[in-house]
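With one protein chain held back, the other chains of the complex are shown just where they sit.
So, subunit A:
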Amino acid sequence: MQQVSPPRSDPAPSRWAYRFQRLMLTPLFRFALRVAVPFALAFGAAGLWLSDADRRDRIVLAIADIRTSIQSRPEFMVDLMEINGASPDVSGTIREIVPIDFPRSSFDLDLAQIREQVMALPAISAASVRIRPGGVLRVDVTERVPVILWRTAAGLDLVDVDGVVVARAAGRSAHGPLPIMAGKGAAAHVDEALALFSAGEPLSDRLRGLERIGERRWDVVLDRGQRILLPERGAVQALERVIVLAEGQDMLDRDLVIVDMRLPERPTVRIAERAVQDWWKLRKLSARSNDL
């Protein structure tokens, strides 16, 4: 026989409980409660806390402290500068113009700027700057090699292949083997000058130098005041013709002042004043003997 128990009670929700449940089931309201309210709370709290200037300063200071402590770790410190591929005086100059007091953090070094500074030196054609492990700031430079001397009104300059003035020369004798050139605008045609010097190798014992005339053509200056006037174009060929003449007919050993090759189809020779008069004298004598 089964016992009969009273039915379970089923209380009705109050009006407000019912409304609250419906509100909580509204999708938009739930979204607002889940996302918008926490966002607004967090944002508002952070804003309120940061509205004090002292707190902001402290935060900035703390961040800066951490930053400094990381940057000044020994792993990041640079202790010395190593310069590669430069002569002692050029490396001294580099050390002068890049004044870094070591040790220094590698975060503070602006390698690009250091490179710019080094590249600004006239004696240097290429440079690369990097920090090697072990705290070494390595500067690899390629120096400009002076190939020719250039005499100007101001003095004697060393010029490299590209026509850049590398340095002031101490004197003619200090750079014995280097050829010499003169004249305005000569530096822009160093390669042509070098070609002329190599072509004039047979004349090297007499060759004094080259002179740029009117910024357009070259003169070869020999000793005893002789000059070879070369044309604007084909200067090397003209010089080679003169050398052939000189070897074959000893032309330059004679009493010439100027060999004018400016017009290739009409080479001209100017004889010295005294030789002309001698020649005239000889012609008179020979005429007289013929008369006789």
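One rule holds in what follows: a residue touches a chain if its C-beta (ideal position, glycine included) is under 8 Å from a C-beta of that chain, and two chains touch if they have at least 3 such contacts; residues count from 1.
Throughout what follows, contacts and distances are computed from a predicted model.
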Which one, "Cell division protein FtsA", "Xanthine dehydrogenase family protein molybdopterin-binding subunit", "MrpA C-terminal/MbhD domain-containing protein" or "Peptide ABC transporter permease", is the UniProt name for the chain you do not see?
"Cell division protein FtsA"
Suppose we count only contacts with the excluded chain; which residues of subunit A make the list?
1-7, 10-13, 15, 17-19, 21-22, 25-27
